[in-house]
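The complex appears here minus one protein chain, its other protein chains still in place.
And now, chain A:
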Amino acid sequence: MTETFTPSTFTPATRFAVPGRIAVSEQADADWRTATLTEIRRETPQAATFRFAVPAWAGHLPGQHLMLRLTAEDGYTARRHYSIASAPDDSGHIELTLDHVEGGEVSGWFHTEARPGDRVEVRGPVSGFFAWPGDRPALLIGAGSGVVPLMSMVRHHRERSLPVPLRLLVSARDPEQLIYAREFGAETTLVFTRSAPRGVPVGRLAAAHVAPLLAELPPGGWEAYVCGSNAFAEHASRLLVEAGQPVDRIRIERFG
């Protein structure tokens, strides 16, 4: 080892919301665990919630995801990252809400084949970057199934009666496509892009939706979490920046 150059942990001159919000357990990550499907609940024509019993689940924070693996008889495997929908609790269960993706081999299995008692494998939770421990005011913006990790945060906020403010902006094509429609409360603003209930305007997420939330100016400022397609994430994050949200207080999860 040379003494000519001894940096402390290298940090670039510009920073975004580094580092992760939590330390990630390296051991829990490494193990595949059997998850047994216990319940299927339909949310919309395209989306359903799948509840699993996962013995020895390491626990998660709202916003984290896991990797799920299905194995065919010939040993072929398919794996996908999915956000966790349920709030952390000690029930030994977790929930995922999955869209039925056209031609999707994993979501297709869940939506056409899966039934309670089936077993899959999961690994995680993974990544602390999009996690919300419940410590900072949270401004959540999601579209379509992008609402899933945000709902974990909303549920956590309610179940623990957390004192920090939390606001949710959800964009859906129409009321029929709105996941968790019955669960939203006063914290939520709904945006419908194609058709809306009577008396509710139709239109894309806009500066007018974001401005009143940023104007609330909670102590310490908002930590913003954006989740959805790449196109939505680009649009929503640009609106946030233009409205004055610091770029290093915006965390983005894009669906690939």
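Going forward, contacts are C-beta pairs under 8 Å (C-beta built on N, C-alpha and C of every residue); 3 or more make two chains touch, one makes a residue touch a chain; residues count from 1.
One rule holds in what follows: contacts and distances are computed from a predicted model.
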{"item": "Listed names \"Beta-methylgalactoside transporter inner membrane component\", \"Diguanylate cyclase (GGDEF)-like protein\", \"Putative mRNA 3-end processing factor\" or \"DMSO/TMAO reductase YedYZ molybdopterin-dependent catalytic subunit\", with the criterion being the UniProt name of the chain not displayed", "value": "\"DMSO/TMAO reductase YedYZ molybdopterin-dependent catalytic subunit\""}
{"item": "Options A:I40, A:A53, A:V126 or A:L162, residue touching the unrepresented chain", "value": "A:V126"}
{"item": "Sole residue of A:E105, A:D135, A:E183 or A:E216 that reaches the chain not shown, by the stated touch rule", "value": "A:E105"}
{"item": "Contact partner of the left-out chain, one of A:P55, A:G75 or A:P219", "value": "A:G75"}
{"item": "Chain not shown, touching residues in chain A", "value": "1-2, 4-5, 7, 9-10, 12, 14-20, 24-27, 29-30, 34, 67, 70-81, 105, 109, 113-114, 118-121, 123, 126-130, 230, 234, 237-238, 240-241, 247-248, 250-256"}
